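To start, the structure under review is shown below, and the notes come after it.
Note that one protein chain is taken out, while the other chains of the complex remain in position.
Here the chain labels run A and B in written order, and each chain numbers its own residues starting at 1.
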Amino acid sequence: MKLIDRARMKSPWVLHYNSGSCNGCDIEIFACMTPMYDLERFGIVNVGNPKHADVLLVTGPVTYRGARVLRNLYEQMPSPKAVVAVGTCACSGGVFRNCYNCIGGVDKVIPVDVYVPGCAAKPEAIIEGVLMAVERMSEHTPLKRGK
Amino acid sequence: MGEAHGPHLELPDIDNVQLVQQEQLLQHVAHFAAQGMRFITITCIDNGEQFEVYYHFDHDMKLNHLLLVIGKKEVLPSITPIYFCAFVAENEMKDLFGVRVDGLNVDYQGRMLVSDELPSPPMRKSSDSAVRRNGDGS
Partner (left out) sequence: MAVKTILPFGPQHPVLPEPIQLRITLEDENIGQVLPALGYVHRGIEKAGENNDYPLNVFLVERICGICSATHGLAYCLAVERLLGIEPPPRANYLRVVWAELHRLHSHLLWWGLLADAFGFESLFMQIWRVREMVMDVLEKTAGNRVIISVNAIGGVRRDLSEEQISEMLHTLEECEKQLYALLPVMLNDYTVKKRTAGKGVLTSEQALRLGVVGPTLRASGVAQDLRMTGYAAYGELGFEPIVEQGGDCYARAVVRARECFQTIELVRRALQQLPDGDILTKPRGNPNGKAIVRVEAPRGELMYFVVGNGTKNLERMRVRTPTLANVPALLEMLPGAEFADIPVITLSIDPCISCTER
């Protein structure tokens, strides 16, 4: 068990989903993968398949149609898993909190482990957020809060 | 933007607007299409009692508009047989205002942008929605 935990910490794979964001945070997540910030030096790989992923990066205030996809993706990810809400909109709804099609905040749909504020969140902050999420996973903290 | 300095006495308004009747809409649009105009979009404005529907076209970077005023229950003919690309704008109008559009080539049944959780067209104004929330940066 210890070995698997250590392996997971060395190489967390992330899945990114945009649930209604303005693209600002999404391109910053992309920027994290490029030579300047280079998330891959921590073994972090961006994957497209939820069943491969350990960490879910969510951007944007959650729209009704996006919420269904988001819940679906979260449920498909194997445990232990962590969710990082990237950007002010994902943390609280931001400027969109009164819009009619927004639920407002990722934590209203799925449990969130790390909140990364910023509009748009800076790559440095996103990297910090992902690493914090990995730490949380390895601490064996109960990841399913609420229900 | 060659606007003069100094106080403006007239209200700024848009030029080149042609008010058309519902029956003549397709005729006008076909005329525009024959001139090779590029369709831009449709704007719907809910003025309380009626819908003001603006059709925007571009001809060599100059704007041309058609304006149609219809009652809220009236059915609008679709211009998609002439401009295929208008289906996005017409579906959007249907979604957000509940304008009834007849003859759409791709019909999302009022569910292109909004999902089932929202019961009524969100941008349509009814008599009780005149109370606005105070703008607090939200």
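Here is the rule we go by: a contact is a pair of C-beta atoms (placed from the backbone, for glycine too) under 8 Å apart; a residue touches a chain by one contact, two chains touch by 3 or more.
Remember, it's a predicted structure, so these values are computed and weren't measured experimentally.
Asker: Which is it among A:66, A:105 or A:129 that touches the chain not included here?
Answerer: Answering carefully, the residue with contact to the hidden chain is A:66.
Asker: Of B:14, B:30 or B:75, which residue touches the hidden chain?
Answerer: Among B:14, B:30 or B:75, only B:14 touches the chain that is not shown.
Asker: Which positions on chain A touch the chain that was left off?
Answerer: Residues in contact with the chain left out: 16-28, 30-31, 34-36, 47-48, 50, 60-61, 63, 65-66, 69, 73, 89, 94-96, 98-102, 119-120, 122.
Asker: Provide the residue numbers of chain B that touch the chain removed from this figure.
Answerer: On the chain B side, contact with the omitted chain comes from 1, 3, 5, 7-8, 11-14, 36, 38-41, 43, 45, 54, 56, 58, 61, 63, 83-85, 87-89, 96, 106, 111-115, 122-123, 132-133, 135, 137-138.
As a convention for this text, only the chains that are shown with their structure count from here on.
Asker: So, what's the distance in Å between the C-alpha centres of chain B and chain A?
Answerer: Whole-Å distance between the two chain centres: 38.
Asker: Spell out the residues on chain B that touch chain A in their complex, using ranges where they run on.
Answerer: 113-118, 122, 133, 137-138
Asker: For chain A, which residues count as touching chain B in their complex?
Answerer: On the chain A side, the touching residues are 63-65, 95, 97-98, 100-101.
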